[in-house]
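All protein chains but one are shown at their positions in the complex.
Up next is chain A:
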Amino acid sequence: MSTTHRSPEAVATRGRSGMVAAQVVSEIRRTARVPEYFIGVVVLPVILFAMFGLPNSGETLPGGTTVVAMIFVSFACYGVVSQALFSFGAELAAERLQGWLRRLRSTPMPMWVYFAGKLALNLVFTLVIVGGIALLAALAGDARFDASRLATTTAVLLLGTLVFSPMGSAIAYWARPRAASTIVNLVFLPLSFLSGFFFPLSQLPTVLQGVAPWLPTYHFGQLAWSSMAPAADREIFGAGDETSIAVSLVVVLAWGAACTVATAAGYRRELDRERG
């Protein structure tokens, strides 16, 4: 082993934690400089909630949950899924088209750091979306949140960010890069619609209601609504169903695991192709 020839000016870095921190800061800067992304992914769910949620102000379900609180959950779920698919799906696919990701492979950065940076930013933005909608609901919609239920719901929404981000990256790695953005749109709108994020499931045609339980986003919605309201309120609101919470939790986690495996396989495939 040969000796190292340290430059006198060289300084030690903070290792892995420093890498992750630098990656997160870069993601924040990048996003802050592309306001279209921030508006489309973070601000839009808040605006949609203001348009469709706030007019229900004053209505309360028999169990004490306000309708505004239920719609808060709907649009927060929509925001979570939309962000996960757009940042990990469309954005990552666009980055794959550029040579930078390949160039990073000649550096000692492990690739997980890159994904961790993106995921950390998504978690922060989830809190911004949830906080923005919750604040609007409380101040302008008289949502009268129960603090512990709101905390549980927020935890579920963060879990959703962790679970659906791999779905985005799986699309990014398996779709043709130029098609990824279109595919994300094609996937994400029906998913949100059929899972009851735009209006309650009970208002959907019966055929589509039958499709819903086959969708991972539907089960994510079930977890989120059930953390906000008791079963009776969910049923009257139109979000209730016979599926148990345990089943929904298993489906959501399994979906996240499957998408993680698909992402890893897609990443591996790209690596082999590049090195081939």
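We adopt the following convention: contacts are C-beta pairs under 8 Å (C-beta built on N, C-alpha and C of every residue); 3 or more make two chains touch, one makes a residue touch a chain; residues count from 1.
Rule of thumb we're sticking to: contacts and distances are computed from a predicted model.
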{"item": "Undisplayed chain, where the name is taken from the UniProt record, one of \"ABC-2 type transport system ATP-binding protein\", \"Zn-ribbon domain-containing OB-fold protein\", \"Lipopolysaccharide kinase\" or \"FecR family protein\"", "value": "\"ABC-2 type transport system ATP-binding protein\""}
{"item": "Residue touching the undisplayed chain, where the options are A:Thr4, A:Ser148 or A:Thr206", "value": "A:Thr4"}
{"item": "Residues belonging to chain A that touch the chain removed from view", "value": "1-7, 9-15, 18-19, 21-23, 26, 29-30, 33-34, 98-100, 102-103, 105-109, 113, 274-276"}
